[in-house]
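The complex is shown incomplete by one protein chain, all other protein chains being positioned as in the whole.
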Amino acid sequence: MLAGVLHQIMSGLATGGIYASVALALVMIYQSTHHVNFAQGEMATFSTYVALMFINAGFSYWEALVMAVVLSFIVGVAIERVLMRPLANAPVLASVGVFIGLLLVVNAMSGWFFDYTIKQFPSPFPDHPMLGGYLSGHELGSTGVTLLVLLSVYLFFRHTRLGLAMRAAAHNATSSRLVGIRVGWMLALGWGLAAAIGAVAGCMVAPIVFLDPNMMGGILLYAFAGALLGGIDSPLGSVLGGFAVGVIENLGGAYLVGTELKLTMALVIIVGVLLIKPTGLMGRRVYSRV
Amino acid sequence: MRTFWITALLVLLGTIWPLAGFSNYHLFQLTLVVVYAIAILGQALLTGFNGQISLGHGAFYAIGAYTTAILMSTWNVPYWATLPISAVVCAIVGFLVGLPALRLEGLYLALTTFALAVAVPQVLKYKLFEDWTGGVQGLVIDKPEAPFGLPLSPDQWLYLFTVGIAVVLYIIAWNIVRGRVGRAMMAIRDHAMAAEAMGINLPMVKTSTFALSAMYTGLAGSLGAIAVQFVAPDSFGVFVSIFLFVGLVVGGVASIGGTLIGAAFIEFVPNLSDLVSKAAPGAVYGVILIAVMFLMPAGAGGFLYSMGRKLSRSRSAQTDTSEQAEETAAVSHDPMSGMMSMPASAAFVERPVTSESTGQND
Partner (left out) sequence: MTNLLEAKGLHAAYGETRVLHGIDFAIRQGGVTALLGANGAGKTTTLRAICGLIRTRGEMTLDGKRIDGMATEDIVRLGVAHVPEGRGTFMELTVEENMRLGAYTRPAREATDDFEHMFDYFPRLKERYKQQAGTLSGGEQQMLAIVRALLLRPRLLLLDEPSFGLAPLIVQEIFRILGRIKEDAGVSILLVEQNAAIALEFAEDAYVLETGRIVMAGSSADISKDEGIRRSYLGY
């Protein structure tokens, strides 16, 4: 029993890492623009297809991953510059509409270019169990990669000039411009980073769930739940929230509601957090519409 | 009054004409257009007129469809008798969803309802409900025959039946929107605090609107289930909700007539673009959704309406009383008074700095 629980927790942390990445991507965009990118999951899926394309073209997994990440970054920047900038002053409904539109377009592009059949995605990690059988090689490897990504993002924001400027732009746009920061570009970089993080998450999860155009739909939901649980304006909170949701999902699925209702658990977490503690566990401010 | 009779005549002619010339399949498609129109009307009442953004109306559509299907297949309830039951069930569910929604503003409500939409198929598949819902397999129901020995094919009868229900629902919605309740709904949408200060019972109006909206969309689900003769979890995925949202936006979020345009759009665009590629409908929907948001945020309905108004204004410079009556009705159509044009500084009082500054810099 205890070993079972431990196993569920470990593998919950492994999937939680994926949720944490996507949640972080969502929060990065939310913090600076107060938009929730409903297309974040579809964008990650598309990036994963691009990576698979490179792998099929003969590149190694890691080469393909790096290329997909770089391309996603560029596309993310481009989307912000073209689609999102005019939305800066738009009402909520307009921005939601554009994001849903983006979701539909990216989803259709995945299907159009790469076909709707479910595809197998290779894992760069050994497939035998590790850590005394608690985790598969891929789970352990992908958790490692996820932690590495999260750590580098943290170091980037904490210890580089550009990272500091991006944080400043997210907190206070006017003051940022008054010290000479090009806020528009900081937002675009944020989009690029979010897209890049999503690409890594997609490539890490694809070997487990297989690749199809709707691969990230459920994952986006868990990421929402994680972001809200940790606090949608707190990057660190969203990461912890993502891990927590992974564990809750796994334990709940195994011992409480069964695997068939896992998505509903995400919904319950979302509603619960929003009703009981809208700022999340680590969020600070509440924004209410007047 | 004259306008009313002209509209009535047009509706009647528009209804009967397809009966004569259309094949059963085309009638079936038209029936679905009417069904979607009702569903979108339900969402318009909530999102367009009351300003509560829902991305999960497919959930209510699914509940309506399943209520009818379960009643028909398990208890042999006649199809017409399932409608009032379905209406009550959906209104109650809508009210219950509307309660937490009171505390979720704007984006958060959109996010939560989106989550609801994603979770729907899972709940429908859940094994505890399998005896009723038929699990993954879903339920098959019989197509109703025309009653009283009327010389109509089942498709023709179902089409007439659906249109009949739709007419009633549209008249009710029209009256609600133009009446006191409608003004309260819109006042809350445009400025919640001011509306409350004016003595409008905000929680009451918002939850009732949610119930009404869910009832409309749920009834559409019931009619849709009868028309399609089949319900299954995977036909109620997140895309139903998204398509309803697309139809709503294309028709114009706060336009009653626009719901028909939106419904025709979501029924026929996939049929046309499917010929190109399986991916095309989604792409077309997405591109058009983005384009509408940028180019004509009042949607096609609002666009046509304001064009019409411009034309009629240039024709007669003097304003008579009927023009003035239309002026008040225009509140419901005019995008300028609606949420679409609300400046961000008013919508997000807490962050005028960010919104204003990101707009200017390069």
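Some notes on this structure:
Just so it is clear, A and B label the chains in written order, and each chain counts residues from 1 on its own.
Here is the rule we go by: a contact is a pair of C-beta atoms (placed from the backbone, for glycine too) under 8 Å apart; a residue touches a chain by one contact, two chains touch by 3 or more.
On a predicted model such as this, the values are computed, not experimentally measured, just so you know.
Checked against the hidden chain, the listed residues A:H7, A:R85, A:R182 or A:K277 yield one contact partner: A:R182.
Touching the missing chain, out of A:A165, A:V205, A:L220 or A:L263, is residue A:A165.
Residue positions on subunit A in contact with the hidden chain: 161, 164-165, 167-168, 171-172, 174-183, 284, in rising order.
Methods note: only the chains that are shown with their structure count from here on.
If you average the CA atoms of subunit A and of subunit B, the two centres end up 32 Å from each other.
Per the touch definition, subunit B reaches subunit A in the complex via residues 47, 53, 55, 100, 103-108, 110-112, 114-116, 118-119, 122-123, 125-127, 192-193, 238, 242, 245-246, 249, 253, 277-283, 285-290, 292-294, 297, 339-351, 353-359, 361-362.
For subunit A in complex with subunit B, the residues that touch the partner chain are 32-36, 38, 83, 85-86, 88-94, 96-98, 100-112, 116, 172-174, 177, 182-184, 187, 217-218, 220-221, 224-225, 258, 260-264, 266-267, 270-271, 274-275, 278, 287-290.
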